[in-house]
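This report refers to the structure that appears directly beneath it.
Some chains have been omitted; the remaining ones sit where they do in the full complex.
We call the chains A and B, going by the order they appear; numbering starts again at 1 in every chain.
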Amino acid sequence: MADEISTLMMKNKNKKVLLRLRNTHTVTGILKDFDIHMNLTLEDTEETADGKTEKVGKILLRGDNILLISLPKEES
Amino acid sequence: MADEISTLMMKNKNKKVLLRLRNTHTVTGILKDFDIHMNLTLEDTEETADGKTEKVGKILLRGDNILLISLPKEES
């Protein structure tokens, strides 16, 4: 993850993000930290698969499973 | 992503691009930024899968999921 992207991630720390994973699951949680491999730590995380949502609390998610991260609108 | 390609991407910043993903989904959005791994940030993004389109707003998309990026025609 290069600088341009890293700055964007930094601005979204402590905000709620939505992740689409490669395995089609969806994960929502508060973004706490990340590294250059797009490994993320999230809190208050929920994972949705096949219409069922499950709380998974505080997680470390490997970046190579991520399809996309949907970011909250910036406050104006 | 080497220099030749990087220059092309730079010219398409703030333009609408269409992405075909490896998982057969289609994503359209305004290209805001990118890095050497072809990780992209997009705004006003829509994702289409199996004929259904969903707004996903501002996203960070991991480059390794991309099949191809269809670029707008250059204005003459």
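Before moving on, here are some points about what is shown:
Throughout what follows, contacts are C-beta pairs under 8 Å (C-beta built on N, C-alpha and C of every residue); 3 or more make two chains touch, one makes a residue touch a chain.
No experiment lies behind these values; they were computed from the predicted model shown.
The total count of identical chains across the complete complex in this file is 7, with 2 shown in place.
Throughout what follows, only the chains that are shown with their structure count from here on.
A rotation of 50 degrees, rounded to the nearest 5, superposes the Cα atoms of chain A on chain B. Put simply, the C-alpha centre of chain A and that of chain B have 19 angstrom between them. Note for the complex: chain A touches chain B at residues 1-5, 8-9, 18, 20, 22, 38, 63-64, 66-74. The touching residues of chain B, when paired with chain A in their complex, are 21, 23, 27, 33-37, 39, 41, 47, 56-62, 64-65.
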